[in-house]
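In this view, the complex is presented without one of its protein chains, the others remaining in place.
The letters A and B name the chains in turn, as written, and every chain counts its residues from 1.
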Amino acid sequence: MSAMENADPLSQTHHVDLMLNMGPQHPSTHGVFRMLLRVDGEVVVDAEPHIGYLHRGSEKLAEGEQYHQVVTLFDRMDYISNFNNEWVYCRAVEKLMGIEPPERAEHIRVILGELNRVASHLLFLGTFGLDAGAMTPVMFSFRGRERVQALFEAVSGARMMHNYLHIGGLKEDVPDNFHSLMNGLLSELQADVEECDRLLTFNEVFVARSKNVGAIDLQTALDYGWTGPCIRACGLEYDVRRAEPYSIYPRFDFNIPIARDGDCWDRYFVRVMEMYESLHIIRQALKEMPEGPVMAGARRLIRPPKGDVYVRAENPRGEIGVYLVSDGTDKPYRVKVRPPSFCNLSALRQLVKNAYIADAVVILGSLDIVLGEVDR
Amino acid sequence: MSLLDALLLILALLILFTALSVVVLSLVWIERKFLGRLQRRLGPTRTGPFGLIQPIADAVKLVLKEDLIPSWSDKAIFWVAPLLVLVPSFMIWVTIPAAKNLVLRNLDLGLFVIVALLVVSILGLLLAGWGSANKYGALGGLRSAAQLVSYEVPLVMVVVSVAILVQSLDLRVISASQVPWGAAEPVLNEAREAGANFNHIGLPLVVIFPLGLVLFLLAGLAEVGRIPFDIYFAESEIVGGPFVEYSGAHWSVFFLAEYINTFLVGALAALLFLGGWYGPFLPEWLWFLLKTYLVVILIFWIRGTLPRLRIDQLMTFGWKAMIPLSFAGVVIASLYRFYDWPAWSLSVMSLAILGVVGYWIYRRYTQPVVKLAKIYGHRPRRVSNVS
Partner (left out) sequence: MLASLKGMVLTLTSVFKRPVTHQYPNQPRPVENRYMGFPALTWDKDVGEPYCTSCMVCIRQCPTQCMSATMKDNPLQKEGKSKRRKIVDTFGINLNRCILCGICVEVCNFDAIVMSHEHEMSVYERNGDRVDLIELLEMGKRYQDKTGWIPPTQLAKAKKEKPAPRKASA
């Protein structure tokens, strides 16, 4: 308001925009993200995103850790979808070393990764509802997320930072009652997802808040490097699980949900449909899960040959890529991550221009960023 | 006025203040518990049986908390603003009858006074937002001014249509005239002796004029800033709006006013549309409380379900839907009164208008999205053949 005071009231020939500082301690900036909004009344004229408040130097830290220790760093990068992150790193090292994880391990990885996708999207659904002003979806969706995390605890011993996927397989086999646990979980989770879906998806107020808000056309989105549900909401059927199949995904029958308009409601909707697809994949994987070992005899001291490798995977937030350079020692020479959240976030400035302040919050929520991954 | 009268009046005011504070405490508990149950939580449990002492704990915590005043704020305005919000909301209650004879000062123009006093709180919110020298606060204050002024109009028009129907602005008469059986005769006779020329409808107004109740509740929600109209608090956007810099006792004053106003909306809905304190078997004050709490719980229920509108949508809804509809309400009420049509005709007209509006909202907002969802191929996969 200091800028306003400077304006001479007698010569009101110009007006001064209000600089509104949103974050890093704002309830709906999803972590420690800071947006400097230039607002004209209620309309955002310009926005300046500031990132880096959660920078922990994960990539540099990885250079000082041994290969099996780096998994813990990947756990903490995108802390909403830990299994997916561990998985892509393990795949990178496995590709470099030329080892194939056993069948059973692959199935368990798929199950856990897809479960994590459901949990991540449930979190998105709740917080997106919260951004739009509804307080119940978050309570409903966390119930489902809690169930998934309880299963993760039973399997890996930790609710979030698992360190369960190891290079060459898994740390240990799943518990003996895994199938009964999963069967119970799946039906409950399906009910939870449907409940959240019923509560929010077609709600008139919610539709009014999110439809035709923050729309982006496909070409611009591609130019920004969007991936994942965000690009699928723009109408492009691009999913790494289909485009460059990895692990055992080609064996499963699943759809890639796409939308058309690329606005906030579409991004939300694609994620809701993905949850159903993920549950479908889990059911198939559970049915086909073979017996056998879960570790492909990798030695404890992992020393991949000299070389580099780039591996990508479909995370809940989009395409994550890991570029790994090995110099033949027991520590990686360089680990570079291509984080989906960061690329999706880069379009924020364009999206919030000429939107309302309330829209800025919803748009940021619809991108579903995780600051741990943006800042690394 | 003798000294005794003055003392009695002060005593009565104190009792009113205490009663309202107790009501606010109960509302806080009900809201927390009910919201908890809506979300399959337990709500407060730690303090007392069923967490009954929770609101008292809240109040103690609020009063004991450090009262921060930002150094840049305009101190005088910062201090005055909470009072400007609280005092009118108390003053309104002077003329609200909670039972036949349970009213501090029944006024012949009771509704008029209420509507007049409701507007004052806008000033308080605006000053609170501006005086706290905070950009979020300023935005919230301006939002509250825009919102409350806009929704004042439909609220007044609904009240006007009720006044047209009953031909009175006296809340006791309005309530009494909705009672089909003889219980209301004492009040009505009293009014007749005083020379009032009102219309004894003999049915709760919600039956013959549902449009009015719906509009009143929507406008009331906006007046007290409850979801889906809590634009000026907007926790996730402007972090509490005008209250962002307030803490401790100052904030609790706003809080008190907000809950008293919520209760007021419930009470007015009960008095204007649900037949006031009249009902079989139970004592009068209990019926009044029951009806009021029912409406308040409905407000909490809406809060537990719906998201928040955006400011432009709120204004659009207010000016393009609420105000025309409230004028339509006035028109059909006047037609009904003027031509002495049977009571059912008014309810049919109300329901028809409501139906058309509901269908329009469905066409405008739901149907396109449902169609789109079909195009996108939304079909939840069912649980099948789990191994």
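The rule is short, and it goes like this: a residue touches a chain if its C-beta (ideal position, glycine included) is under 8 Å from a C-beta of that chain, and two chains touch if they have at least 3 such contacts.
Computed from a prediction, not measured in an experiment: that's the story for all the values here.
Undergrad: Among the chains present, which touch the one that was left out?
TA: The omitted chain makes contact with A, B across the full complex.
Undergrad: Out of A:66, A:183 or A:346, which touches the unshown chain?
TA: A:66
Undergrad: With respect to the chain omitted from the figure, which of A:203, A:247, A:326 or A:366 is a touching residue?
TA: Hidden-chain contact among the options goes to A:203.
Undergrad: Return the single residue from A:19, A:99, A:158 or A:325 that touches the missing chain.
TA: Checking the options A:19, A:99, A:158 or A:325, the one contacting the hidden chain is A:158.
Undergrad: On chain B, what residues meet the omitted chain?
TA: 34, 36-42, 45, 301-302, 304-306, 358, 361-362, 366
Undergrad: For chain A, which residues touch the unseen chain?
TA: Contacting residues on chain A, toward the hidden partner: 65-66, 68-69, 71-73, 75-76, 136, 143, 146, 150, 153-158, 161, 163, 166, 169-173, 175, 195, 198-205, 207, 291-295, 297, 300.
The rule is short, and it goes like this: only the chains that are shown with their structure count from here on.
Undergrad: Taking each chain's centre as its mean C-alpha position, how far apart are chain A and chain B in Å?
TA: So the centroids are 41 Å from each other.
Undergrad: Which residues of chain A touch chain B once you look at their complex with the stated criterion?
TA: 1, 18-21, 26-28, 42, 129-136, 139-140, 143, 179, 183, 186-187, 190, 193-194, 197, 199-209, 211, 255, 257-261, 265-266, 269-270, 272-273, 276-277, 279-280, 283, 286-287, 356-359, 361
Undergrad: Help me check something: in the complex, which residues belonging to chain B touch chain A?
TA: 35, 38-41, 133, 135-136, 138-139, 143, 227-228, 230-231, 234-239, 303-313, 361-362, 365-366, 368-370, 372-373, 375-378, 380-387
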